[in-house]
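Left out: one protein chain. Kept in place: all the others.
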Amino acid sequence: MEKTLKKENFNSLITGLKDKGYKTIAPKKDNNLVMLDEVQSADEIHLDHVQTNNSVKEFFLPKTEKILSYKIEKNKVSMEEPEGFAVKTVIFGSRPCDAASLPVMDKVFNWDCSDKFWVERREAITVVTIACDKCDSYCFCTSVNLAPDSKEGSDVLLTKISDDEYLVETVTEKGEGLIKELETVFSDPAGGTPERQIASVEKKFEIDKVKPWLDENFVNKVWAEFSTKCIGCGACTFVCPTCHCFDIVDECTMSKGDRVKNWDGCQFKMFTLHTSGHNPRSTQDQRWRQRIMHKFKYYVEKFDNILCVGCGRCSRVCPADMNISEMLEIIATEDNQKE
Amino acid sequence: MSDETKFEPRIVAFLCNWCTYAGADLAGTGRKQYQANVRVIKLPCTGGIDPLFLIKAFERGADGILVSGCHPGDCHYNSGNYHARRRWNVFRPLLEFCGINPERIQFSWISAAEGGKWVETINGVVDSVRALGPFEGYHKINAIGPDASSEKS
Amino acid sequence: MIEALRKKAEELLRSKTVDVVYGYGEGSVPERTRPVFITKPEDVNKLTWNKYCVYNLTTYLKKQEARKLGKPAIVVKGCDAKTITVLIKESQIKREDIYIIGVTCTGIGEPPATKCKACDVNTPLIYDELIGEKIENKEFSFDERYAELDEYEKLSEKEKWDFWQKQFAKCIKCYACSSICPLCFCDRCIVDKNQPQWIDPSAHPRGNLSWNVTRAYHLAGRCINCEECQRVCPADIPLNLLNKKLAKETEKNFKYRSGYNVDDELAMATYKEDDSEDIFK
Partner (left out) sequence: MGNKKIGVFVCHCGTNISATVDVEKVAEETKKNNPGVSYTTTYKYMCSDPGQKLLRDKIKEEGLDGVVVAACSPKMHEHTFRNAAIKTGLNPYHVEISNIREQCSWVHPEIPVGTEKSTDLVRMMTEKVRKDKSLNAIKVPVTKRALVIGGGIAGIQAALDIADGGHEVIMVEREASIGGHMAQLSETFPTLDCSQCIMTPKMVEAAQNDNITMHTWSEIESVDGYIGNFTVKIRKKARSVDLDLCTGCSSCWQVCPCSKIKSEFDMGLGNRTAIYIPFPQAIPSKPVIDRENCILFKDARKKNIKPNDSKVCRKCIDACPIAPVKAIDYNQEDEIIEVKVGAIIVATGYKELEDGLYGEYGGGKYEDVITGLQFERLASASGPTEGVIKRPSDGKEPEIVVFIQCVGSRDPAKGCSYCSKTCCMYTAKHTMLYKHKVHHGHAFVFYIDIRCAGKGYEEFSQRAIEEEGATYLRGRVSRVYKKGEKLVVLGADTLTGSVVEIEADMVVLASAMKAQDDAMEIAQKLSIQYDKDKFLSEIHPKLKPVESSSAGIFLAGTCQGPKDIPETVAQAGAAASKVLALLSSDELEREPVVARVDRQLPPVFSTCIGCFYCQKVCPYSAIESEDIKARDGSVIKTVARVNEGLCQGCGLCAATCRSKSIELDGFNDEQIYAEINAVEFN
């Protein structure tokens, strides 16, 4: 189903969503950042950006989330599972790369057991993506088999066709349902083939060459050379739409507490520290290698998907200007030479 | 304290063993009455009180905190209270800068002989915090806890 | 200046005075540079110097990966050099274990970093070799130094609370702030101590408040205002305001400014009998 959406109708869209009981998330300007966040009106929406600073991840896998709460009475512990965490929501204006991360992560969250927090939120949230009309040098979706107008993971894809109009393509039934629910907001496309305004993202490396090299180069001096500057923070993993590691902690007073799931990241020294004091990944090059290996080898082997959508956030945010596509370029051009 | 019509502030007091704790004992010995809102935690010296203790007390619902030890020059450990004084001289403005009313974190020197001063001080803390009202900001973030994210999404 | 820098680096490496030079190299975009670790004299052309050399490279002194490369020469701006003074005072390095290549600097960043506005260390206070024309260091008044705090200090209590709650709410606990900080060198940060867990590790308002307050407090009397924490924060939290506030209190109360004099006693490890009594009853 193809429709168009006029900018002038953004307001009715947001109001419409509100009326239909949706919570709306959209890009908002926040000082120096553009953040996906709840909006109440179309005025708050900001679309003049390459990429939001946060990804859609936090709406499916919050940075911190209660997975159960408990009360400790004398000789008795009673537990309560959270409810109502999955709220009917529309994410409006996320990028195709972000949306593409969702089916990739579906695999891990439905693997050995189904993670109800992820699954229920996935059901409750409709993703309306806007194809990128611009990009920057950090973007590399085209190098990971995606594109600025990929439909993977989106329920609805919007593509700019003029300064004040978007082409609306439904991708899923859920998307179609949403469009139907708010029919009046959308227009029928004018005749002819509209000119889609889509960014041209340079292809930086051959993804096919990456895994074979990784298969052979668990030991390679490149890891250390590239990562000496890494300061071991978790910024890259936290902004990444596909990094999904978490930690579980109990936060409690004397008589009650919450079991909490928090983002965690493989770049932290503590991530793999054993109680014994032994750390199987004791140096930063090992941790950097882990990040690359997980994304481009282990995940591929397990789930047949690379765990990267080429959004470039990790490189943009890196305090030490580590650049993941640069690393992958090195790998892809290393001629499979083992040291 | 469950009477909702009247707010009773909840105060945690961190006292040094040698001076203020003994001063509070003296108030007891002298049967000097004071408001019962305070829960005392005894440590050897004010110098041994980490600001984290104060933060934790707020996290556990305190509306106000008192830290009290030996007068300058009287520290049982020579200089513990001097170091403590430095610590609070920077920590309190930091909390104030973050929007915490400085009256919620009070400091005093009360000697083992000053039972009366203990009574005055603790009543003063209770009254001033009562006037400020419940520490709603902190109570709120305590109550939200990890629900913050789900509230957001 | 770049040439002089490269020449010095080459000379140091050739003479084996040092094993590695921590310096600035070209970044992934023209508006960025990145830390480079030059171990071979023939690689010195990778070194650069421009207004985007924001990093405080002394942070790599706490990283075993960098230390493994051997005795370092470090390229430092005036602000960064102050770190070295603190690290020496805090027994983390010995002066003779590092070679300091000081660069004179008239400001970095685009737009210029806040710290550069009242910079009084255009020429580093400590160095072995100075690259660039020596600049007479300016002097600023107490008020000028902490001018950026004014607009925040005059907020009402509620405005302050709301402002910081909004800021801290953004925190994702990625710890980029402490990872980048050259003075956050604990092996095990207090936030990682879980028996007991003083600071909730969760990125919720309670955990974020205690983390951010504690992080700042742990830098009281130590922070040398390199602003790296603020630069790297992916959530754009103005962390340096907290550091600056503590620096102001430290200077106001104890007449101490971190990193200026290696002979000064560390402000939070000493006391004076006549320290302010104002807040004590």
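As written, the chain order gives the labels A, B and C, with residue 1 at the start of each chain.
The working rule: a residue touches a chain if its C-beta (ideal position, glycine included) is under 8 Å from a C-beta of that chain, and two chains touch if they have at least 3 such contacts.
Owing to the predicted nature of the structure, the values given are computational and were not obtained by experimental measurement.
Among the chains on display, the ones the left-out chain touches in the entire complex are A, B, C. Of the listed positions C:Glu96, C:Glu139, C:Asp187 or C:Asp274, the one in contact with the omitted chain in the full complex is C:Asp187. Subunit C residues in contact with the hidden partner, per the touch definition given at the top, are 90-92, 185-190, 193, 195-196, 198, 218, 265-266, 268-270.
The missing chain lies against subunit A, touching residues 72-75, 253-255, 276-279, 282.
Residues of subunit B that touch the chain left out of view are 1, 10, 12, 21-22, 24-25, 27-29, 31-34, 36, 39-45, 47-50, 53, 56-57, 60-63, 76-80, 83-84, 87, 119, 139, 142-143.
Assume only the chains that are shown with their structure count from here on.
Comparing chain pairs A-B and B-C by the number of C-beta pairs in contact, the larger count belongs to B-C. Separating the CA-averaged centres of subunit A and subunit B is a span of 45 Å. Multi-chain contact residues of subunit A, defined as those touching 2 or more other chains: 63-64, 251, 260.
Looking at subunit B, residues 145-149 sit in touch with two or more other chains. Residues of subunit C that touch subunit A in their complex: 27-29, 32-37, 55, 59-60, 63-66, 69, 172-176, 178-180, 188, 192, 194, 197, 200-204, 207, 228, 231-232, 234-236. Subunit A makes touch with subunit B in their complex at residues 23, 25, 38, 58-59, 62-66, 82, 84-85, 87, 89, 121, 251, 253, 258, 260. On the side of subunit B, the complex with subunit A involves touching residues 60, 145-150, 152-153.
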